[in-house]
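Structure record follows, encoded as structure tokens.
Of the protein chains in this complex, all but one are displayed in their positions.
Then we have chain A:
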Amino acid sequence: MTALAARKPRRPGGRPVWEEKPTLIGQLGKGTILTVVVALVVVPLWVVVVTSLSSTETINAAGGYVFLPREFNPSAYIVIFSGGQVTDAVLVSTLVTVIGTALSLTVTVLAAYGLSRTGTLLHRPILFYFLLTFLIYPGMIPSYLVVTGLGLKDNLLALVVPAAVSAFNLVVLRAFFMGIPSELLDSARIDGAGEFRILFRIVLPLSKAVTAVVGLFYAVGYWNTFFNAVLYIDRNDLQPVQRVLQMFILAGQSPTNAGAGTVVHLPGIGYTAPPSLAIKMAVVVVTLVPALIVYPFVQRHFTKGVIVGAIKG
């Protein structure tokens, strides 16, 4: 490290000495583009959150969406979480996400470990069986007929099992498992440990990060599940959050069945009925918040190792 630093002296800014000084225009241009890019992502989210926490007066004064926060008025959240369609939808989506992620992760980890040693019996055919899913897609119509034929209409399993295994996630996990030194596993085997024991006691503890990222991918997929609900779920109380979001924002349905018009009492604010725009925005926040919460914990693994490592092979 020191030798490297001596050979390539860097200025405090991190720019190597041989590189030209950046031009003012270049720096300004870069700064502007970067600011715009970040703002394009952040501003819509900001507006949504601020509007969801605004009272009727603030929303009327702003003429609709609110940019500058004037107050902290959680009445919209209280209303949507005190029963009604949004409460149901959050419960449904949480259930589907938790059960689905647990199932997917279990099944994928098992198969990835089962395929992690070349030279096992039928290794290549089984691997081919999984990889072939990249080339051959199930058609939408036959999928619909299979799922409804199994009697899964209006059953939350219809949101879980059709997407339970992703060959891509399996390949990512398998690549990581294959990188674990085989001496480690062999010594456990000599000590008499079975394959399941090796997987759960040695391999998984060494693969926490990659397992967490794959789990996040699955969880995001389940939380975002939308079209399978269009196909398979008719009952109103079984709709996931994404469907409710579509109804309120895109189909323009008034959020009365989410509690619009209800008056709530807030300490310090008094009796207030949240405006329907705030309720809609609160629903948007509810659909995006789980991703925001989990994201920072796994985000650093994207560039470090997991994904990039998988690409470079």
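By definition in this document, contacts are C-beta pairs under 8 Å (C-beta built on N, C-alpha and C of every residue); 3 or more make two chains touch, one makes a residue touch a chain; residues count from 1.
Note that contacts and distances are computed from a predicted model.
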{"item": "Per UniProt record, name of the chain withheld from view [\"RNA polymerase sigma-70 factor, ECF subfamily\", \"Chemotaxis protein CheY\", \"SpoVR family protein\" or \"Polysaccharide ABC transporter ATP-binding protein\"]", "value": "\"Polysaccharide ABC transporter ATP-binding protein\""}
{"item": "Selected from A:Leu24, A:Leu68 or A:Ile141 as touching the chain missing from the view", "value": "A:Ile141"}
{"item": "For chain A, residues in touch with the removed chain", "value": "8, 13-16, 18-20, 30, 33-34, 37-38, 40-42, 44-45, 47-48, 63-65, 106-108, 110-111, 113-115, 117-122, 126, 129-131, 133-149, 161-165, 167-168, 170-172, 174-175, 178-179, 182, 194-196, 199, 220, 223-224, 226-227, 230-231, 242-243, 245-246, 249-251, 284, 287-288, 291-292, 295-296, 299, 302-303, 307-313"}
